[in-house]
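These notes are about the structure you will find just below.
Each chain you see keeps its place in the complex, though not every chain is here.
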Amino acid sequence: MIPKNKKILNDPVYGFITIPDGIMYEIIHHPCFQRLRRIRQLGMTSLVYPGATHTRFLHTMGTFHLTMNAINTLKEKGIEISEKEVEAVLFAILLHDIGHGPFSHALENTIVTNIEHESLSVAFMKYFNKRYNGRLSMAIEIFNNTYEKHFLHSIISSQLDTDRLDYLKRDSFFTGVSEGVVSTDRIIKMFNVRNDELVVDIKGIYSVEKFLIARRLMYWQVYLHKTVVASEMMLRKIIARARQLTMSGETLWAPPALQYFLSRNAFEINDTLLDNFSVLDDDDVVASVKVWQHHHDLVISKLSTMYTNRQLFKIELQNKPFTPTEIATIKDKTAHYFNISLQETEYFVVSDILTNNAYRPDSGKISILFKDERVEDLENASDMFDHGALQQTVKKYFLCYPKELV
Amino acid sequence: MIPKNKKILNDPVYGFITIPDGIMYEIIHHPCFQRLRRIRQLGMTSLVYPGATHTRFLHTMGTFHLTMNAINTLKEKGIEISEKEVEAVLFAILLHDIGHGPFSHALENTIVTNIEHESLSVAFMKYFNKRYNGRLSMAIEIFNNTYEKHFLHSIISSQLDTDRLDYLKRDSFFTGVSEGVVSTDRIIKMFNVRNDELVVDIKGIYSVEKFLIARRLMYWQVYLHKTVVASEMMLRKIIARARQLTMSGETLWAPPALQYFLSRNAFEINDTLLDNFSVLDDDDVVASVKVWQHHHDLVISKLSTMYTNRQLFKIELQNKPFTPTEIATIKDKTAHYFNISLQETEYFVVSDILTNNAYRPDSGKISILFKDERVEDLENASDMFDHGALQQTVKKYFLCYPKELV
Amino acid sequence: MIPKNKKILNDPVYGFITIPDGIMYEIIHHPCFQRLRRIRQLGMTSLVYPGATHTRFLHTMGTFHLTMNAINTLKEKGIEISEKEVEAVLFAILLHDIGHGPFSHALENTIVTNIEHESLSVAFMKYFNKRYNGRLSMAIEIFNNTYEKHFLHSIISSQLDTDRLDYLKRDSFFTGVSEGVVSTDRIIKMFNVRNDELVVDIKGIYSVEKFLIARRLMYWQVYLHKTVVASEMMLRKIIARARQLTMSGETLWAPPALQYFLSRNAFEINDTLLDNFSVLDDDDVVASVKVWQHHHDLVISKLSTMYTNRQLFKIELQNKPFTPTEIATIKDKTAHYFNISLQETEYFVVSDILTNNAYRPDSGKISILFKDERVEDLENASDMFDHGALQQTVKKYFLCYPKELV
């Protein structure tokens, strides 16, 4: 049974989101969860789309809402889901992003260098599981896809999960990029289950295709927008330099929790880590970077000033890698221009690869349920698109460097 | 110069549309134009999407609005368009659909059997041109693409014209099918001209791709929706039978203008035709069909009753043609069931082909303007899609027959 | 229990409306119900707001949808409503507007001179009740407010019913007049029941106040828009003249059902009336008026031409009645200008009163439920408005006459 409602949350995207009573209510009000209110869903994307200041808290509540709807739809279609399973799926979606740190993906592997956010999410789930005497055991199984009903995992993590359905719609709303508008309601109403597999009724096939296209377009318009990438690279380099300085004995102004992360570069999950992680959010980074503008180290002060005042790196994109010579040339220029060592130019010149796959059948496929009970891969079911094109990995190479060098 | 505004029209899609003063104002208030208020943009689509009762009048005013915006954008970018040319383009778009009759495309070639709506549009343009002493000559040239600046024609008629931009957005709004939502504003802001060709600035490439996909999805979700097709076939058969009866001497209740069209089956454009056409709209057809429910001819009374009460044909779709045997079998059944002659089953059993091309480069391409002034085909400019897939013609074969036979 | 769903209807306002199976499905597909697809919700308002071509069918389905939501909300709050009662309320709302004829309110008391649409709705309910062996008896009681649980009547007919909630939101959507946007969802979520009275939880008080204001503004912006009123007066006069001519022996082209109504001027509810009423819709009127443009009677031909080509009456509004002298003067002018008798000027010159009350506590009040279980009138509960102002009847007097006389 869907848990009894306790509160109503106002959401500009769905109108109302009901928050259930009991343990879920408690978890939502735990400091480590409330912290998500201070973490922007899209990192520094608001530098390009200034409306995109929405938080991971709101996204999480949105996925929670869609997951409830998905479960209701499946139950109405006669799919058996026990009350305990309903609760477990909801716990799992509620905590699926709790492992995100400041600026979400943008600083992933930068602050907590060697741990993915999913592992931290599981760590927090285990913390709550202990606190609530094993009540979240099934949720963890579902999250890890070790639970016997695999379709429950697919609802919250698959090519067409409530996570993606929410973020496309929500990011579209807050950025104002209409390309991402997705018929969330329609797709969820078409959810079904056959042979323990989450499938989509054939009537929803066009909406699913639209969803795949929308996702691809949002990647290039928003998630991999070149200015966003340039600002991410800059902030990552700032953190890297701050860590290097801290570890070499320099004092950098920063809140204690951020100090903790800057003073080491390899982590394992334990209580100290979780305690520090629990209080860390965007504000700590932003407030610190502003102060670092005045640090005596030229590298960090220069980068911090550029970042704070939105004098972002110039970024070039192309279809083939930049050559070592091209990169060396720009580094030389940089060293000369800023009067820094060639080694220090690592913090000002970045080259890497961007990649996007809208629908990768190898990492899980989307299955369509026909009226005659046949289940087929979207790829075969569709007469609309050459899905080969959508699977194809598009790679772009970028080179970032200070605007002054242009 | 954009004409001075006279009136403001309330449009739920764009908010306000300004109607210019002078001859344009007069044309809009001419009976043959006001008649478009009584012609549904999407024929009988409201049988499936009940919100889709919007009219060709509103679509026309919408295209007019977008065309004004497009011209303003181009002028701001320094493209030279004289005042006379502005007026001509606006006349052309204002009258581009004036040749549509009852239920727009759905009854095209059915009421006026042998004349396309574009030819009728030109006939009306000539009528107004005469009335206003040649003032519309350039508009007719632009419409026919015989005017020297071809980009002016492209604004109102091409793969990416203001006609399509309006109808996708508007049909999406009124049907509630979000798949068609298109960034009209964004695309128009990216319009540009190079070498007398309408091009799109590279910054708009994703929006253009979204537009092509949206158009394709709208085809299958709305324009070629099977129930819509089934109802179109039914109404076409009703008109065909009514004509056959009328021409064989039967009296059918109908307004005089409709009588005129039912009593002959080949037309040429002359004043009598235009006079009768000018007063004909959806209402005449609907009111007549209701009366025909009680006609003594079994074929027309049966079809008219089915249509009026929305007991539509069953329709089957498949990827290969229905065989003559399949069709013969269903006709036999129909003859037997309704106790009619095999010949009369032509009015109850229809098989044909549906087809859709989202982007046919042979019929005009979309050109992208790069920052270095290169102009390339969308197909080559894009790294997103395999445009081969979008060009590919998708064909579906259908077979319609009375539900009673299932 | 809410009936099992059968079909999904696409609605641009709410997204999806589910249509239940069984008798309700049958009623919705009955010819007299399908006829609502051909009756515009807002009469001739589309002459002013061209997007407002939405139908009474869609409004009815919208009220049905909101009523389902309201019932679900109340049941979630523990209000007891039996399965039989749920069905009865849904029948009642489904048929509440079935008695509307062509152009809805605009021609009420004009085509069926002496019978209100509510009486016709009840007549149709009785028809279905007979057909389904008394299954609608409770629905009729609820509609007439003779059923013991009065709050069920209030859901579908009161100061704050699902009828008004739908029409404000829907008319706002299709006209594009944002003044009518109402938080339908929020208000319905705040519905509650105390002492057999429908009340609103205090948290919804601002939304209710907004609703009252929105209703008032929509009256003046849309429902009583002067151009709409002018066109209504014109069409009413056309029908009146057509009836007068018909009854005095003239032949007027019209579909048989319309002929039936034109050939008498007093009606009682019986099978013949219902049969003829069941097939009458907007199309019959529009198609006929177009033909009447060529009638030899100058009054009807002139009015019909003016109406068809949207050469509407000029209308003046003022706060006090027009004097007999003013009216006589304009009639004299009219007689002279059109060369008609003074008596015939009745068809060209109309003066009457417009009136609007947003919230009339005498005709049923809105009650607010406080957290301490107190129930108070909105008027006393609110600290926002002087509700006296909202109750106050605003009257405007109008005078319509042909534009040619200006």
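By letter and in written order, the chains are A, B and C; residue numbering begins at 1 in each of them.
Methods note: a residue touches a chain if its C-beta (ideal position, glycine included) is under 8 Å from a C-beta of that chain, and two chains touch if they have at least 3 such contacts.
These figures come from a predicted structure and were not determined experimentally.
A.B. asks: All chains are the same sequence, and 3 are placed; what is the full number of copies?
C.D. replies: Identical chains making up the full complex: 4 copies.
Just so it is clear, only the chains that are shown with their structure count from here on.
A.B. asks: Between which chains do we find the greatest number of C-beta pairs in contact?
C.D. replies: Highest contact count among chain pairs: B-C.
A.B. asks: What rotation angle, rounded to the nearest 5 degrees, superposes the C-alpha atoms of chain A onto those of its identical copy chain B?
C.D. replies: 180
A.B. asks: Using mean C-alpha positions as chain centres, tell me how far chain A is from chain C in Å, no decimals.
C.D. replies: 50
A.B. asks: Hey, how far is the Cα centre of chain A from the one of chain B, in Å?
C.D. replies: It comes to 43 Å between the two C-alpha centres.
A.B. asks: Using mean CA coordinates as chain centres, what's the gap between chain B and chain C in Å?
C.D. replies: Result: the chain centres lie 32 Å from each other.
A.B. asks: At which residue positions does chain C touch at least two other chains?
C.D. replies: Residue numbers touching two or more other chains: 15.
A.B. asks: Which residues, counting only chain A, touch chain C once they are in their complex?
C.D. replies: Counting only chain A, the residues touching chain C are 8, 15-16, 185-186, 189.
A.B. asks: Which residues of chain A touch chain B once you look at their complex with the stated criterion?
C.D. replies: Result: residues 178-179, 181-183, 206-207, 209-210, 213, 216-217, 220-221, 319, 383-386, 388-389, 392, 394, 396 of chain A touch chain B.
A.B. asks: List the residues on chain C that touch chain B in their complex, please.
C.D. replies: 9-13, 15, 29, 31, 34, 37-38, 40, 46-51, 53-55, 57-58, 61, 173-177, 253, 255-257, 279, 281-284, 286-288, 290-291, 308-310
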